[in-house]
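One structure coming up, written as C-alpha cells, with questions to follow.
All protein chains of the complex are present and in place, except for one that has been dropped.
Chain IDs A and B follow the sequence of writing; residue 1 opens each chain.
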Amino acid sequence: MIEVSNLSVSFGSGEARRQVVKGVSFVVGKGETLGIVGESGCGKSTVLRSLAGLDRHWEGEIRLAGNAVDRERSREQLKLAQMVFQDPYGSIHPRHRIERVLAEPARAMKIGDGWSRVAPSLEQVGLPANFAERFPHELSGGQRQRVAIARALMLEPEILLLDEPTSALDVSVQAEVLNLLSDLREERNLTYVLVSHDLSVIAHMCDRVLVMKDGAFVDELDKGALEQGQTHHPYSKQLFKASFL
Amino acid sequence: MPAPETVLSVRNLAVRFGRSKLRAVDGVSLDLGTERLGIVGESGSGKSTLGRAIMRLLPNAAHVEAATLDFDGKPLLTRPEREMRTLRGNRMALIMQDPRYSLNPVLSVGKQVAEAALLHGKIGKKEAYAKAADMLARVRIADVERVMSLYPHQISGGMGQRVMIAMMLLAKPRLVVADEPTSALDVSVRGDVLNLLDELVRENNSGLMLISHDIRMVAAFCQRILVMYKGRVVETLTRLDEAQHPYTRGLIAAMPDPRNPVQRLQTLDRRAIDALEARS
Partner (left out) sequence: MSLVTSASAGSKPGILLARIGRSLKNALIKLSREPVGLFGFIVLLLLIIVAILAPLIAPYSPTTQNLPNALQAPSWEHWAGTDEYGRDILSRLIYGTRITIQTVLAVSVIVGPIGMLVGIVAGFVGGRTDAILMRFTDIVLSFPSLILALSFAAALGAGLETAIIAISLTGWPPIARLARAETLIVRNTDYVAAARLYGASPLRVLFLYIAPMCIPSVVVRLTLNMAGIILTAAALGFLGLGAQPPAPEWGAMISSGRQYMLDNWWVAVMPGIAILLTSLAFNLVGDALRDILDPRHARS
C-alpha cells in the first residue's frame, strides 16, 4: 500500500541546512498498521507529513497504492491518504459548525454537495446526528477527535496517517478513540501509519514498529517482540525501559 | 524509614470558582509526611486545583475553604499574602509542566540559580555562582558552564526541569508540589527527572506531592496514591492491584499494556461511576 524508498527531508538552505530525515525506506502492506516511535525532533512527524503531502521538501520516492506521488499532489493523489492531527483543539476550524467541517472535504474536491453525508459519518464515529449543529468549542476533546477522524474518512482514503492522535486526551478517552480506530480499520480495511512517542499506544495498535532516532530508523519490532520486550538496539531498549517504569 | 512527621495536614478542603455552586475540589482530606504522595485523576478531576489551593496560588475568584489546612503545624489559610510569598520561595515549591514558563525569561540560567543561592545562604556573589554550578552538576547537567550562560528559551524541557530542581536543592523546601512534571518531557528523560525529584525530597527530608494523569507512573514512583474524580478523593492506594473503586479500575484497564495485549481496550462506564458516587 505504501512504499517509501530513500526518503530524505531537509529544511533551510546553505549553512543552516539541516537534514531531518536521512534516507529512510519502508513498506506498509494493505490493512497493516505501522507504528513509528521516537522522541520529539527525531523526524517522525516529518515523515508523516511528507507522506500526506504537507511537506514538500522531500527527496526520494513515495508510492501510495502503487502510484508514485508528486511533491505537489493532484486531487486524485490527495484522496489516497488523509491525516488525523495531534491537537483536536487546533485541527478543526473554530468558526465552522461540525456539519461544515464534515462537508468541506467533498465540497472542496467538488464531489457531491457533502451535506447529505454528514449525518451518516457522524454516526459512524459514534456521535449523535444533532452534533452537526454544534460548534467545535461545544465539544469535548475526545468528541473533536472523533469529528477529525470522520473528516479524514470523508474522501474514503485507503490510508490514514495518524499523528499522535490521542496524546492530548485523557486515558479513558484515549481508549475510546483507539477502539474506534481499530473498528474502522476492520470495517474499511484501512492501512494506518501511526506516529507516537507513547510506546504502549503504539504496541497496542500496531503490527510492526519502527524506532526512529535522529532522522533514521534504528530498530524494527514486530508484535511478538513488543510483547516480550525484545529489542535489537540499545536506543530502543532504553526507550522500552523508560516507557514501562 | 523513620516515622513520617506531618508536613501538611488537610481536612475537608473545598474550592469553588466565582459564583458557581459547583465545587472543583470537594471535601478533600489528606496528610502528607516526609513521603512521596501521588495524586491521580483525569483532566477536570480537580487535582491541579488541589495543588494550587494548598500553595494558595489560585486566582482571587476562587473560594478556598477548609476545616484544617496546616503546613508544618501552622495554619495556611489565614496568613497574609506577603508571608505566603516568602513561604513559597523557601519552604514550599511548585514544579510545573513546562519549566520554561516558571523561569525568568530575561535572565540566564546561571544567574537565576546563583540568585537562589544568594537568597538562601549568606555568601558572596562569587561563592553563589560556584555553588550554583555545583548544584547544576548535581542534577547531572553535563556542560555546566555552557548551560549557565543560556536563557530559558534555549534549553530543552528536561534541562529546564533539572534547573528547577537545582534551585530547589538550594532552597531546601519542606513541601514540593509537582504538577505533571514529566508530561512535557521525552520518555527517556522522564525517569531521570523523577529520580532527581526523589533525591531532592529524600535529602531535604521533605514531602512530595506528585500530581499526574499517568496512574502507572505515579504507582511506580509514589508510596501512596490518591485517586480523584470530580473533585473528590475516591480512593487511597499503596499499590495498583488494591484498586476497588470502579473508576480506578477503569483507569487502569483503559491503558494499553504491551505485556498484556487486548483486542479492545476497556472504556469507563461513567454513568455507573456517577451513580455509585451519588450514593456515597
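Remarks
Operating definition for what follows: contacts are C-beta pairs under 8 Å (C-beta built on N, C-alpha and C of every residue); 3 or more make two chains touch, one makes a residue touch a chain.
All values reported here derive from a predicted model rather than from experimental measurement.
Considering the entire complex, the omitted chain makes contact with A.
The hidden chain makes contact, of the residues B:61, B:77, B:137 or B:272, with B:61.
Summary of contacts with the chain left out: across A:36, A:64, A:92 or A:221, the touching residue is A:92. When the full complex is taken into account, the listed residue touching the unshown chain is A:108, out of A:27, A:68 or A:108. Although one chain is not drawn, its touching partners on chain A can still be listed: residues 52-54, 75, 78-79, 82-83, 85-87, 90-95, 97, 99-100, 103-105, 107-109, 115, 148, 151-152, 154-155.
As a working rule, only the chains that are shown with their structure count from here on.
Chain A and chain B have Cα centroids lying 33 Å from one another. Residues 39-40, 170-172, 174-176, 178-179, 182, 197-201, 203-205, 223, 226-227, 229, 238-239, 241-245 of chain A are the ones that touch chain B when the two sit in their complex.
Of all residues in chain B, those touching chain A in their complex are 42-43, 186-188, 190-191, 194, 213-217, 220-221, 250-251, 254-259, 261-268.
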